[in-house]
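The block underneath contains the structure these notes are about, expressed in structure tokens.
Below, a portion of the complex is reproduced, with chain positions unchanged.
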């Protein structure tokens, strides 16, 4: 019944400077607002629409930057893994292993993540019902790891749009803590160009609904210069808007806690 | 920036006693909570799945009960119309004419409602985007009536489910005041039995998200005995839960107003 927690950071670790710069600002804001904070950054991008899309700066290099952020600001970190062999490697550097939405049905990957003993953040597939996430959580628990969480990042609605089904919040809270990924939930995928669009103007709308319906945490990608970020520029929240957004959400959370 | 308003009442006017009994209780609650209240009741049910479903007690009889409720408790009333000839008839008895979701693309009906000078509540078709409601509102305005409002009652998601797209709230507020119909939004239509199901356990979830995202009003069907109501029993809120629900929603609204 305290505050929601926050998983936030850039889509991809593009370098040490940008990672530290983003972390520093988010730490400042979340300290002020008493929001438990986990720094988020992908060490590689494996599921791009096009082969010429940016895929990362090198796995070890990016993972070391995640550790550096953790040590510098004393915050836990989360990154996403894409192959069984990623699990142990990433677990050396981060606190939470995230299973991407497209991969959450891959039993081997979920079990490999669970076996590291780290918290496993299971993203709900865009093609999955809230109810079916019960099985993904069960795979973690059956591996002897009780630290599962679920992140909703929207559900396919036609080919080029996604919707967040807020009925999923209470439903999935029966299985594990629930996080709402407010930036990816607003993606508009499958665009003919191969570049995913988005609706960042709707971030606060979706985030307010999430907090009002009782999510345990929020996930968002943020950057000081989204337009020039190497991936997901169309969806990330500009860092300048983060404090205002979180301030509003904390107020709603306090009210929700009092009900 | 005051409180949200409430359109509430039984699905269908089944008789004077039940209408007055429901209205009395809702008036009590909304007076206490300072919620502007409009009594809602259908004078006929025209779009039932089966020919043997209940369709009403007689048009004039039901409309007179709506007027009686209005006079007894000094509240405005709303009812839905299904044919051009309903518009003038209903306008003699009620304050707001509602266009059902399936019929909101029928220009003749919308214009007939607009021409009465009454407020027109346009339900968003389950098959329509929030953006396309702009055209429905424009039909009211082009008829010389500025009193349009939009009610979202969910969007088809597969054959047997609906989702509320909360991106629609800010989008549609650009066209007219926006109401969220929290009970019909939770219907599960097209069931093989011909009897629409629902998820009344999700009413508070959906309502909280609506208030948090800034709806101007809420719409809900309520009854002191939903299980024995003659229509929509699967979706109506039991009257006993109304005060608790609204109390919570008013608290969220106050917070939203303060942001």
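Order of writing sets the chain letters: A and B. Residues in each chain are counted from 1.
Definition applied: a residue touches a chain if its C-beta (ideal position, glycine included) is under 8 Å from a C-beta of that chain, and two chains touch if they have at least 3 such contacts.
Note that the structure is a prediction, hence the values are computed from the model and not measured.
K.L.:
Report the copy count for the entire assembly; 2 chains are displayed in place.
P.N.:
4
The definition used in the following text is that only the chains that are shown with their structure count from here on.
K.L.:
Using CA atom averages as chain centres, what separation in Å is found between subunit A and subunit B?
P.N.:
37
K.L.:
Name, in rising order, each residue of subunit B that touches subunit A in their complex.
P.N.:
Residue positions touching the partner: 155, 157, 163-167, 169-170, 186, 199, 202, 205-206, 208-209, 211-214, 248, 251-252, 254-256, 258-259.
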